[in-house]
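Right, one structure below, let's go through it.
Here the complex is missing a single protein chain, while all its other protein chains stay put.
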Amino acid sequence: MTKLNREGLAQLREQARAGWQQRWHGKQAQIIIGMGTCGIAAGARKAWDAFADELKKNNLTEVRIEQTGCMGLCYSEPTVEVRVPDMPPIIYGKVDAEVARRIVRKHIVGKLLINDHIYDRPALDAFGKQG
Amino acid sequence: MQAETKTELSPGLLEFIRQWKDKPGNLIMVLHRVQQEYRYVPRDVAFQVAALLEVPLAKIYGVITFYHLFKLKQPGRHVIAVCMGTACYLKGGEDLIRELETLIGAGVNTVSPDGEFSVEVVRCLGCCGLAPVLTIDGEVFGNLTKAQLPDVLAKYQGKQLAAATA
Partner (left out) sequence: MAFKHYVMVCGGEGCESKHALAVHDALLKEVREQGVENEVQVLKTGGFGFCGDCPAVQVLPDQTLYVGVQPGDAAAIVTQHLKQGRPVARLVFDAAKNAKMFPADVPVGHQKQLRIVLRNCGVIDPEKIGDYLARDGYAALEKALFKMKPEDVIEELKKAGLRGRGGGGYPTWQKWLFTKKVASEQKYIICNADEGDPGAYMDRSTLEGDPHSILEAMTIAGYTVGASQGYIYIRAEYPLAISRLNLAIAQARELGLLGKGILGSGFDFDIELRLGAGAFVCGEETALITSIEGNRGMPSPRPPYPAVRGLWEKPTVINNVETWAAIPVILLKGGEWFGKIGTATSKGTKVFALTGKVNNCGLIEVPMGITLREIIYEIGGGMLKGKAFKAVQTGGPSGGVITQDYLDMPIDYEALAQLGSIMGSGGMIVMDEDDCMVDVSKFYLDFTVDESCGKCAPCRIGGRTLYNLVDKISKGKGSLNDIEQIRDIGLAMRKASLCGLGQTAPNPAISTLKYFEAEYLAHINDKKCPAGKCRDLLTFFILPEKCIGCTLCARRCPVNCIAGERRAVHTIDAAKCIKCGECYQVCKFGAVERT
């Protein structure tokens, strides 16, 4: 890749924004897993594998799994954000393999939320946006 | 004075030392690399590093003994690091250490008689939300109770330990 100048940065940023928009507000469901040290320690990788496996079983290959850093909800690790088009984005906590599979079947396929595992999203950020 | 046996340094390690040789303040980075390879700093490797970096051996030992992470003795095959940061201490980190002592016969900074485990104390692994926490070979186990320890250890040691505590 060539070194960026200002125009190059502006272009790259536009591309990145478009991609972001697509991922966050587009037509595809997205599963975002908190993969900080504590998330991983609490079992985020197991949840990841379960999500991937269950998506495959349900032929939902277009659903993306993404990673992110710590959401700050350490008491509810592993935490996962689930974004399904036309549904409010939801933060799930204490997501073990079993819960991960339920999220795929019930939330992503069935469009219903899951009892007892919903947590509040991380607070407002400096840009006044939540994602 | 010369060290007894001469360990052949791996090409990777030699290359690392070559890359860092002319950078100021390289010693700690090189020692980390040495430990990555040997899990401690063997005496004759320290001799060779001194020669390669052209620093006095005394300086190398000065640095090794100052920092907790550098070791002069070979650790067990699996290293258990129990967190004794504040959060873990309050939530029972000390109990984990005592339980380990009964389970594997190794207290802090010692190796179990069978050479399988060694136990260390670390100060906060940054997972305080999951306190009490310990790591085995870098893998983190959180929200641990004494009762879970045998199972956790068994993952590393297989049947041997399960039989001993049955």
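Brief remarks on what is shown
We call the chains A and B, going by the order they appear; numbering starts again at 1 in every chain.
Heads up, the rule we're going with is that a residue touches a chain if its C-beta (ideal position, glycine included) is under 8 Å from a C-beta of that chain, and two chains touch if they have at least 3 such contacts.
Quick caveat: nothing in here was measured; it's all calculated off a predicted structure.
Among B:21, B:68 or B:155, only B:68 touches the chain left out of the display. Among A:31, A:47, A:73 or A:104, only A:73 touches the chain that is left out of the view.
Listed by residue number, the positions of chain A touching the unshown chain are 1-6, 9, 12-13, 15-17, 19-20, 34, 36-38, 40, 66-76, 79, 81, 84, 86-88, 92-94, 111-120, 122-128, 131.
Counting the whole complex, the residues of chain B in touch with the unshown chain are 24-29, 31-32, 59, 62-63, 66-70, 84-87, 89-91, 98, 102, 122-129, 131, 138.
Just so we're on the same page, only the chains that are shown with their structure count from here on.
Distance between chain A and chain B, defined via averaged C-alpha coordinates, is recorded as 35 Å. Only residues 37-38, 40-42, 74-75, 77 of chain A touch chain B when the two sit together in their complex. Remark: chain B residues 125-130, 133, 140-143 touch chain A in the complex.
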